[in-house]
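A protein chain is absent from this complex, but the other protein chains hold their places.
Chains: A, B and C, in written order; residue numbering restarts at 1 for each.
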Amino acid sequence: MAALSTYDKFKSLVSSGTDTERTSFFSDAIFAIAMTLLAVEIRVPEVPPEELPHALLEQGAQYFAYVLSFAVTGAYWLTHHRLFRLLRAYDANLQRINLVALLFIALTGFGSGVLARYGDQPAGVVVYAVIISGMGLSYTALWQYAWHRKLFGSDIDARLFSYMRARSLAVPLVFLASIPVAFFSPAAAEYLWLGVL
Amino acid sequence: MAALSTYDKFKSLVSSGTDTERTSFFSDAIFAIAMTLLAVEIRVPEVPPEELPHALLEQGAQYFAYVLSFAVTGAYWLTHHRLFRLLRAYDANLQRINLVALLFIALTGFGSGVLARYGDQPAGVVVYAVIISGMGLSYTALWQYAWHRKLFGSDIDARLFSYMRARSLAVPLVFLASIPVAFFSPAAAEYLWLGVL
Amino acid sequence: MAALSTYDKFKSLVSSGTDTERTSFFSDAIFAIAMTLLAVEIRVPEVPPEELPHALLEQGAQYFAYVLSFAVTGAYWLTHHRLFRLLRAYDANLQRINLVALLFIALTGFGSGVLARYGDQPAGVVVYAVIISGMGLSYTALWQYAWHRKLFGSDIDARLFSYMRARSLAVPLVFLASIPVAFFSPAAAEYLWLGVL
Partner (left out) sequence: MAALSTYDKFKSLVSSGTDTERTSFFSDAIFAIAMTLLAVEIRVPEVPPEELPHALLEQGAQYFAYVLSFAVTGAYWLTHHRLFRLLRAYDANLQRINLVALLFIALTGFGSGVLARYGDQPAGVVVYAVIISGMGLSYTALWQYAWHRKLFGSDIDARLFSYMRARSLAVPLVFLASIPVAFFSPAAAEYLWLGVL
């Protein structure tokens, strides 16, 4: 076997490998933290005691944003992170794409807070839709890249991959499609989202 | 063996399985984050220095809400998550029920904050009781579903399952029962809770 | 072997066991979250731009509280959680004592915030000393209980246990001793703490 250059050795030891578990664990931790922090956007009312029932009922938009965000990120965790386990190896680019997806997941708390406060405004709905689409498209790009670089195990054939990719496009496409709708009716855009759950 | 449809193959690879450890890890992470965030509801007083002792003593309701919430979620983590390990497999519905339970667990910080501020108000006590009941009933539903779908290992027989289910109902039933009590006396409802610990 | 009662079977399957790893993981997660949240107590100054250097320098008490708290909890994580791995089994009481220790660990952020703001006040120093002592004494109690119930592996003999217990008492005893000192001089109490690091 020819001698490896120092850089190649570094790359083979550090930038790529087959121990996808650790990346999976790290991603799971970010999902868990982001999902738990969603609840922080529901504020404890600061009103005189006798107005508490009224104040709690008025927070409907905060509860809606919480349940929606928990459901969307939870559903993503369920399917996409399980897909992650089907990878038999990773390389540096796959890791980078995964970090982009995690960057969007960590933003869901911000998106949820914007939606809770400005859910009747086009801009509020667009912020949320951009974050969820970004998360979804990052994962679709990740699967496409993994397929291209043959990083999946042999249990994934071309047909199954096409099916998976189509499924992974459903959520981001619906959220992308909701963006132009939001400029006419923020409420209509939100109804669209519920269709995908 | 007959050929599997693409959808069936996806389902068998992604939506169900026997590696319950990862779900258990994810749930543990949400428990750990939610429990640590409970302490964030105890505010650092913002008073002139000479009033600090008084201000700290006045926060009794915040300490009570913290210890109560830590004890209830901690006790749930101890018994229910250990039960989780007795599952020999999961399917997509079990995962969904678990996510509903986690949605309530992530809400305990909000509930604890409401209780700390409005613990003498019926509405404050009801918010807390609804969150804890929701967490408890989700887990009871999870065990019932797992039993129905034969997802437990062979070390769980019918008698043991009945015993487990009865135990898992104790906390949510007490918190549900405290809801009508709270309308007459918030303090009496809180005494009821202490009985279950 | 005589038939086990349903309760005994439940106990043997759920309340005790030898898989101490999961408890260790859960405790590690609470340590990690609590330590990361310590930094949240350092506030971004909200001043006119030209006053930023001055405002940053004035936050000395916040940096001190952060570094002290990170060092104390980090040191606890290092020694005490590694001790945890020497346990060969756990039971329900050990789990409860561990939860009490975690309750204090989750409080370090609150204690650190109080210290940063009121470090020159007896009451501020006492709050911090109580939280750290509570954490320390809980762990000493945990080792004592584990030794009493023979939950340690055979690599721990009586002499080693005595040594471990003595070491584990150092931090809480210093922090307890600092409480009366704080009433005369908060600064002197804080110097005492530095001696233990």
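By our rule, a residue touches a chain if its C-beta (ideal position, glycine included) is under 8 Å from a C-beta of that chain, and two chains touch if they have at least 3 such contacts.
Please read these numbers as outputs of a predicted model, since none were measured by experiment.
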{"item": "Shown chains touched by the chain that is not drawn here", "value": "A, C"}
{"item": "Candidates A:110, A:147 or A:163 - the one touching the absent chain", "value": "A:110"}
{"item": "Residue in contact with the excluded chain [from C:13, C:33 or C:174]", "value": "C:33"}
{"item": "Chain not shown, touching residues in chain A", "value": "6-7, 9-10, 13-15, 17, 19, 22, 25-26, 29-30, 33-34, 37, 41, 92, 95, 99, 102-103, 106-107, 109-110, 113-114, 117-118, 120-121, 123-124, 127"}
{"item": "Positions on chain C where the hidden chain makes contact", "value": "24-25, 28-29, 31-33, 35-40, 42, 44-46, 49, 52-53, 56, 66-67, 70-71, 74, 77-79, 82-83, 85-86, 155-156, 159-160, 163-164, 167"}
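We take it that only the chains that are shown with their structure count from here on.
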{"item": "Category of the chain touch graph - line, ring, star, complete, other", "value": "line"}
{"item": "Magnitude of the superposing rotation for chain A and chain B (Cα, nearest 5°)", "value": "90"}
{"item": "Whole-Å gap separating chain A and chain C, where each centre is the average of the chain's CA atoms", "value": "34"}
{"item": "For chain B paired with chain C, centre-to-centre distance based on mean C-alpha positions, whole Å", "value": "24"}
{"item": "Multi-chain contact sites of chain C, meaning residues that touch two or more partners", "value": "none"}
